[in-house]
Each structure stands twice: as structure tokens, then as C-alpha cells.
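Note that one protein chain of the assembly has been removed; the remaining protein chains are unaltered in position.
Now for chain A:
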Amino acid sequence: MAAHLSYGRVNLNILREAARKELREFLDKCAGSKAIVWDEYLTGPFGLIAQYSLLKEHEVEKMFTLKSGRLPSAEVKNIIFFVRPRLELMDIIAENVFREDKLHSSRDFHILFVPRRSLLCEQRLKEQGVLGSFINIDEYILDLIPYDGDLLSMEYESAFRECYLENDQTSLYHTAKGLMTLQALYGTIPQIYGKGECARHVANMMLRMKREFAGSQNQILPVFDTLLLLDRNVDLLTPLATQLTYEGLIDEIYGISNGYVKLPPEKFAQKKQGEASKDLPTEPKKLQLNSAEELYAEIRDKNFNAVGAALSKKAKIISAAFEERHNAKTVGEIKQFVSQLPHMQAARSSLANHTSIAELIKDITTSEAFFDNLTVEQEFMTGVDTDKVNIYIEDSIAQKDPLIKILRLVCMQSVCNNGLKQKVLDYYKREILQTYGYEHILTLNNLEKVGLLKPQTSSRNNYPTIRKTLKLWMEDANEQNPNDISYVYSGYAPLSIRLTQVLARPGWRSIEEVLKMLPGPHFEERQQLPAGLHKKRQQGENRTTLVFFLGGVTYAEIAALRFLSQMEDSGMEYIIATTKLINGTTWIKSLMDRPESQTP
């Protein structure tokens, strides 16, 4: 079920198993039948750890969503609340418990805090007078969730907003804790590099925690050689650009959430032409996307323009494999053919699915609107006319295109120009406020606070220098057979990944100047390994780096890192960790403030 987690260089299944074990242990603490009341936000991340079957094995009979009012009736012995430690949720739980007591008295209550229990929340429960009603109050430390064979995510949506907008470093504390757990399972990471304020803070906390646990060093041979901590605000540009890898586009267009994507069903219905085409499914088609699916693993990180060729090649291979049956003469041969059938059938249905998805995406990428938008993005990234009001943005506002699209473009222009001229900035802002409503002044303020929008202060725009030094724009990116990471954005090489690449070779010292232009400090720390754990590297053995994106990472950036891992002469393998998988839309959305108007 989770075999794909163990294929990679680092067996992330160990982490998943550790998490599952802990879950089982908690469930067993509450003897008898159980119902789980879910903080809705947690169901997605939990799906990556345990399916319903595991819960069922441990006598979980019912599942509800946490909401105020009375709990639904269920003939169970235990009611367990799975919640994040948030005050507003505590109030709902308190209400649930109050309403309950009058009806039944025999149900036991438990709380499981994810990822950490909180004194503040317990205090709130106490104030509400229900703390005593809980038999068990426990925490389920779930910081880093294995997402794929080389990918860990905390699924902490508001991390960027909290860190850069609200100066709330809770997510960083969880990050540091999660990294400590990781080190407990995979050995101390000897080298830590970082860039950015938050990275510095996380590294400090890690070093501090290590001191706190001094002496309890584990005797595990380190799996990771290096940890690189990167603040998202070091590279604000990349998430704003439209991702052009297959997976990136699926995320941009349909949104991947906790490894699942929901697609319009029409394309998938036609496949079963034999039977009833009369009842078209109206439910969106839900597909799980991860490297367990062979074909998907192969094409997910390709530039979308190379996907068609890959799919048709695959189609030929599969139909050739099916043709084999005519060649099978002896009983032995037929038997062998039959034994391969399930695998082949799975491959065929996977091919059918992805062909449909690719068609859906193609309809969009070939549209004029997509093309125009991309053109403008690429102009900004190459530094064409970034200092004046852009006509396309102006028109898009006039056409009332979605606000987030506008914000993505305006922010991109601001980032690529190291701030906009006051006049230009005010013009955009006024246009947005007049067209989409004055309430968005709060969102605009937020964007300015995190640095996505800003007035030009210094006369010098340092973006071109950064672009040239780090080779952020490659004029002829090869989409079919890439030789550089710039293929993921058809020309633009993500800044964050360039930093990672340079760190591996030739080292950051070569780009001191550029690093100084980017926000936040850059640093290097070493963690002492216990004697005897120093790795004796074999000839040609790759080093492993864990790259942690504080504030989110996009699928295209992941694709770029995977590309670097696969490059023959890179000598480096990358494992990726992040607070949340993001794209420009979800990212901007997390920064928006929408006061709900009471006026009718």
C-alpha cells in the first residue's frame, strides 16, 4: 500500500510506520468501540498515514466531522476527538460534550491533539468546565508526513502567512521538532546550510534541542549528509510563475490535495463505451497521484510538451505487450503471459487515465488566454518592460478575470522589478480596489507586508543581476530532453533550485554577492557526530541532501530537484521536505483577507 515510500534512496516508510505504530497505540488505549470526530482539516493528512481499514481494525466504527451542536448518536463506547490545538475548536468540543451529557452518560471522551498538545487549549477546556470529562488527553506528533518516496510535507497550510505576515513562529517550532524526529530515525545530519530568517530560526532551535537532549544521541549511521533550509521569501518569484510540468499543471488547473486530484468526470466516462453511456457520472473523478503508479512516476516531472510523446510511446509498448499473446505457443509461454496480465491491465488503465488528463490539460494550454498569460509572465521574468503598467494586466482587470490571477501577475512584476514605481503600484492598486471591491485593501496590505508587492525604494533594480549570475533564464530550454532545470518553466530556472544546485557545486562562496541581495542571512552549521559514525563513502556513492522549504514548495521545483538527482554527474540525491505543497493560487489565497460583509 505504501511500498512506493521505500523505493527511494531514503526509506521514508520507516517514518510512516513509526507514525502508524503510534496511532495504533493510542487507539488501543481507549478500549472498546470508538467513534472519531475529525477536525476536517486533518482527514487529508491522516489519509497519507492510515487508511480506514487500520482504524477499523482497532474498533473505530463511526467517523464524524467536528461541528458545533450535538454529536450524532452512535452506539460506541468511546468518542475520540482528533483535532489541531486551536482555541476555536476547543469551544466546539466543549459544546459537543455539554450537549452530550444530558442524553447519554456512558460514552467516554478522549482528545488527540495533532501535532502537539497545547496547554493553552487544555486551559480553555478547563475554563469551559469540560476538561474533567476526558479520559485521555494525548498528542499525536505528526510533523512531517511522508508524501512520496522522496517527499515529506507537514501539510501546514498557513505556515507562510504565519511566519512572514503574523510573526507567529509556531510552524517553525514544529518544523524543528519534526527534523529532530527525522534525525532520531535517520541519524544526525552533520551539515546544515540555510538562507533566510526563518531558516536561521529553525537551525537555532534544532541546535538548542540537540543540547537539550545532549547525551541521548542515537547511534544511527547518518542517512542524510546535508540539510538545506530555505525560506520561501528568498525566492518569491518561483511560485508566482505558472508551472509547466505535467504534475505542476495538474496542480495549477485542478489542484492536488493530499496526493489526490479531483477531475471533471466527462472525459473518463467515455472510456466504458460498451455499457451504459446514458448515466454520465456527475461526481468528480478522484485519482491518487504518486510514484506507486509506474507511468505517472515516469511522466509527472516532464515538461507538458514532452508528455504526449511519452504517452504514445507507452501506448505502443503496451499494445505490443498485448500482441505477445499471439506469439505464445507453448503452455509455459501462455502461462507466463497470463501471469503478466494483471500488471499489463493496470498499466493500460493508467495509460487511459493519463491520456484523458493530458487531453483536459491540453485544451487549456492551447487556449489563447493561457498563451497570453504565459507570454506576460515570461516577459517579466526576462525583464521586458517591468517598470511600467502592463497592458495585458490592465485588460485582464477590465475583463474582470479572477482576482488571484491579477494578483499573481502584479506581484510577479513587482518581484522582477525589485518593487514597482509608486505611480505604477498605486495605479494597479486603485484598479484592483475599484474593480474587485475596496475590501481587498487588506489583502493588498498583506502582500506589501510580505514583500510580494512593494514600492521601489532604491533606484537600482538588482533582479537582472540575480538573473544573470544564477542563470535564471535559459534562452533555449530543451523541453523534450532537458539538460537544465529551466525546462520546468520552459525557460525560467527556479531561483530556489539554482541556490540548491550551486550549493552542491561549486558552493555558495562563489555567489556571495547574490546571496547578499536576497533577504535574510545565509549560514552554515555543523553537528558533531558521535565517534564511529563518520561515513566512509564509497567511490561513486552519491551524497544525500534534505532540502527543506519553509513556507511551501511547488511541484515544478520538486521536479527540478528530481531532475538534479537523476543527472549522472551531479553526485547528489535530494529528498524534499516542506511545510506545504503550494502553487501560486493557493499561496496567494492563503495571504488574502476577506472580511465578511454584513451589509446585505
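As a convention for this text, contacts are C-beta pairs under 8 Å (C-beta built on N, C-alpha and C of every residue); 3 or more make two chains touch, one makes a residue touch a chain; residues count from 1.
Rule of thumb we're sticking to: contacts and distances are computed from a predicted model.
Colleague: For the chain omitted from this view, which of "Vacuolar protein sorting-associated protein 16 homolog", "Ribosome biogenesis regulatory protein", "Cytochrome c oxidase subunit 6C" or "Tubulin epsilon chain" is its UniProt protein name?
Modeller: UniProt lists the chain that is not shown as "Vacuolar protein sorting-associated protein 16 homolog".
Colleague: Touching the absent chain in the whole complex: find that residue among A:V234, A:L311, A:I397 or A:L518.
Modeller: Candidates A:V234, A:L311, A:I397 or A:L518; residue touching the omitted chain: A:I397.
Colleague: Looking at the full complex, which residue from A:E57, A:E294 or A:E439 touches the chain that isn't shown here?
Modeller: Touching the chain that is not displayed is residue A:E439.
Colleague: Among A:K21, A:R430 or A:K468, single out the residue that touches the unshown chain.
Modeller: From the options A:K21, A:R430 or A:K468, the contact with the absent chain belongs to A:R430.
Colleague: Given the contact definition stated above, which residue among A:S53, A:T282 or A:T366 touches the chain not shown here?
Modeller: A:T366
Colleague: For chain A, enumerate the residues touching the unshown chain of the complex.
Modeller: Touch with the absent chain occurs at residues 28, 31-32, 77, 85, 87-88, 116, 118-120, 123, 135, 166-170, 172-173, 176, 201, 204-205, 208, 211-216, 244, 304-305, 362, 365-366, 371, 374-375, 378-379, 391-392, 394-395, 397-400, 426, 429-431, 433-439, 441-442, 445, 479, 490-491, 593, 595-600.
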